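This is the structure I have questions about; it appears just below.
Note that this complex is displayed minus one protein chain, with the remaining chains in position.
As written, the chains take the letters A and B, and residue 1 is the first residue of each chain.
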Amino acid sequence: MLEISNLTHTYGSGPSAHNALGGIDLTVAEGELVCIVGPSGCGKSTLLRSIAGLLRPTGGQVVLNGSPVEQTPDNLAVVFQDYSRSLFPWMSVADNVSLPLRRKGMDKKQRKEAALEALEQVGLEGAGAKYPWQLSGGMQQRVSIARALAYRPALLLMDEPFGSVDAQTREELEDLTLRVRGHHNMTIVLITHDIDESVYVGDRVVVLSKAPAGIVGDLRVDLPGPRDQITTREHPDFVHLRAEVGRLVRGMRSQPASASQ
Amino acid sequence: MNRVLRAAGRLWAVPVVLVVWELVTRAAEDLSFPPPTTIAASMYEMWLTGPAERLWLTEAALENIPASVGRLLAGWLLAGVIGIALGIAMGRLPLLFRFLDPLVQFARAIPPPMLLPFFMALFAIGPRMQINVIVFGIIWPVLINAGEGARLVDRQHLDTARVFGLSRGQRLFQIILPSAMPKIFAGLRVSLSLALILMVISELVGSTDGIGFQLLDAQRSYDLPGVWGTIVVLGVLGYVLNSAFLAAERRVLSWHRAAKQTT
C-alpha cells in the first residue's frame, strides 16, 4: 500500500548542501507495522516528512495506495514526538481530537461522538473537556494517538512517538499502540531510535544507515503474540533480533546466518 | 474582614498623601495648586449636579465623556481590526513582509503628534480627523505584534494542521490567529494607552466637545480646580480602560498563561 522508490533528498545547494536521504526503496504491505530505526540525525524525520507530504523530496517518489504523494494525503495521520507542540493548547482535548474530522464531512454531533469514542479507546474517557496542558505528558500523547485514531487513516505515521515520556509510560503506550492497531487494521510506520522498541512493536524492522540514509537491513520479526513487556523481552528470538538490529545500527556487518530475508 | 485589613495595609499611603496634600496646599494658598477637597468639589459641580432623572449627570458630563470615549474606542477598534489583518498577512507572507517592513518601521517612528497638523489640514476639525489621528497613531504596535505572532507560529502546529488536512481558512482561524493572540493582546494594550493620549491631544487642538475640550475650556477660563479635576477624570478613565482590558485578556488567554506555567 506504500511504495517508496529511490527517494533522495538534499537540503540547500552548493558546498553547504546536506544530503539527508541517499536513495531509499521500501514497500509496506497493508496492515503491516513497520519500525524504521537508525542512528540520531540519520534522516528518519526527513523520510517521514516526505511520506506525509510535508516536504517535497528532491528525487524519487512516494506512492500511497496507488497515487503519488504530492500534498498531504487525506488518508494519512501523524503522531509527532513533541505532543506539547502538536496539540493545540487553546483547544480542549475533545476539540483537538475532533478538529481534523471536519474534513471528513461529519456534522458536529458525529464529530463529538467520534472524538469521545477515540478518547475511550486510549483510556481517556472523561478527559474531553480538559485542556492538553492539564494532562501529564503520557496522557497528552494518548490524546495525539486518539486524534489519529478518530481520523481513521489508512496509514498512520508515528515519529518517535514515545521519545518524550518516562520509561513506564513508554511501555504503556507501546502496548496501547499494539492494541488499537488490532481494532482498526491500520498500516503503521513507526520511526524510533530505540532498538528494543522497534523489535518489540514491529512486524518488521527496517534499519537506516547514517546520513545520507540508506537501508542497511530489513528484518522480519516473528515473535509469538500477543506481545508482553516481560515475556516477549526475555524470549530468545527477541534477544537475538535486538542484537542483530543493534549491530546494523552501529554499522557493523551482520552475521551471515541471520541476514535479512 | 481579612481582605479589608489587607487592602488597608496596602492602601494606607493614599489617605496619608491626600491629607498632607490638603494641608500643604491650604497653607500655601497658591491658586495654581488647589487643595484636593476643592478639586473634588469642582468635579462634583462639573459632572454630578444634573437632574435626578439623568442620574444627576450634568449636560457637560453626558456630552463630553461619551463623545471622547466613543472616538477613543472607535479609533482603537478600527486600528485593531486593520492592524491584525495587515499584520497577519505580513507575518505569513515573507515577500510582503520584505517589501513593507521598512515602511512600517518608518511609519512607526514618526511621533504621532506629527499627525495632528496633517489630518487637520486634510479633514478640518471634527471626529473624522480625531479618529484618523488615533488610528494612524496607534496601529503600529498591533500590526507589528500581530506580524511577529503570525510569523512565529510553531512549525509543528502548522505541520499537524496540514497533515490532518485543515483548509486555509481553518488554519488561519483555528491555528494562526489563536497562536498569535498573546502577542496581539500585548500590542492592543499598548495601543489602548496610546489611544487615550491621542484622544486627549486631538481634542486639545481641534474639537468642540470631549474631555480634552473641557480641559482646555477650564484652562482658558483660569478655572484651575476644573483643570485638576478633568485630569483626575482622565486618570480614572485610563485606569478603568486598562483594568477592563486586563480582565478581558485574562479570559481570552487563560490557556496561554496556564500552558506557560505547566511547561
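List of remarks:
Keep this in mind: a residue touches a chain if its C-beta (ideal position, glycine included) is under 8 Å from a C-beta of that chain, and two chains touch if they have at least 3 such contacts.
Operating definition for what follows: contacts and distances are computed from a predicted model.
Chain not shown in the complex: UniProt lists it as "ABC transporter permease", one of "Cobalt/nickel transport protein", "Extracellular solute-binding protein", "Monosaccharide-transporting ATPase" or "ABC transporter permease". Here is the thing to keep in mind: the chain we left out touches B in the whole complex. Note that of B:57, B:74, B:197 or B:258, the residue touching the chain absent from this view is B:197. Remark: the omitted chain is touched by one listed residue; of B:112, B:147 or B:165 this is B:112.
Hidden from this view is one chain, which touches subunit B at 10-14, 17, 32, 95, 98-103, 105-107, 109-118, 121-122, 189-190, 193, 196-197, 200-201, 204-205, 212, 215-216, 218-219, 222, 224, 227-228, 230-231, 234-235, 237-239, 241-242.
Note that in this section only the chains that are shown with their structure count from here on.
Listing the residues of subunit B that touch subunit A in their complex gives 154, 156-157, 159-160, 162-167, 170, 174-175, 178-179, 181, 255-256, 258-259, 262-263. Interface of subunit A with subunit B (complex): residues 49, 52-54, 72, 74, 76-78, 80, 82, 84-86, 88-91, 99-100, 102-103, 131-134, 147, 151.
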